[in-house]
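One protein chain omitted, others in place.
The block that comes next holds subunit A.
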Amino acid sequence: MSSGFSLDEDEGNYFDLDDILAEQQKMQISFNVDIPGLGFLENNPGGPLHKNEKVLMPYWIIMCLTLIPLSDDGNIFELNYPKCFNKQCLNQLIADPTTVNLYQLCPYYYQLGYNLLNVAQDSFSLSEILYNAFRKRIPLIMNYSQQVHISKEKAEFLRGLDESERQLYKIGCESVLSMKKWINREYGTLKIAKSLNKSRLIL
């Protein structure tokens, strides 16, 4: 998706499918109060959702929940960091950003991290880690997008790209391809479509 059309910076791009998918990523939260009628979330249909019970909620609900205040100066819920942002994963990201398989952790890793930081406190300087990791991974993506042959490391690295990095890789490949086409003078020459050629043979 192109990123040129944004209605509101904080809300993301309303029409962007990737943004929508990223907002569906679930995070673990526990409520600070009993919630009536939501018992089905803990296999207790009809009853209330008990206090401190851990449930998974998509980000777009959590975002709305932050707007509901509780009387004694706190949020209505506690947010736990998702698994893909636990200490171990972040340490891996600090140690060597280029070898971590982000796609396996979460297909929208950066977006999820960005969303998370909008609703939670930045406890392990997550923002810095993400920013540095992205910076370190970009040159490699650029490099690989300009290489034609596939090596083992390249395949491994590409499998670990998160969704936004995949788009970057694709864009890089496309511009290299169009340059190659131009240098070989394949633009502006009219060719018969393959299907037309076939039908002519039959006739």
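In this text, contacts are C-beta pairs under 8 Å (C-beta built on N, C-alpha and C of every residue); 3 or more make two chains touch, one makes a residue touch a chain; residues count from 1.
One rule holds in what follows: contacts and distances are computed from a predicted model.
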UniProt protein name of the chain not shown, from "DNA replication complex GINS protein PSF2", "RBR-type E3 ubiquitin transferase", "ATP synthase epsilon chain, chloroplastic" or "BING4 C-terminal domain-containing protein": "DNA replication complex GINS protein PSF2"
Selected residue (touches chain absent from view) among A:Leu21, A:Cys64, A:Ile138 or A:Ala155: A:Ile138
Sole residue of A:Gln24, A:Ser127, A:Ser151 or A:Asn197 that reaches the chain not shown, by the stated touch rule: A:Ser127
On subunit A, residues whose C-beta touches the chain left out of the figure: 1-4, 66-67, 69-71, 73-74, 110, 113-114, 117-118, 122, 125, 127-128, 130-131, 134-135, 138-139, 142-143, 145-146, 164, 167-168, 171-172, 174-176, 178-179, 181-183, 185, 187-188
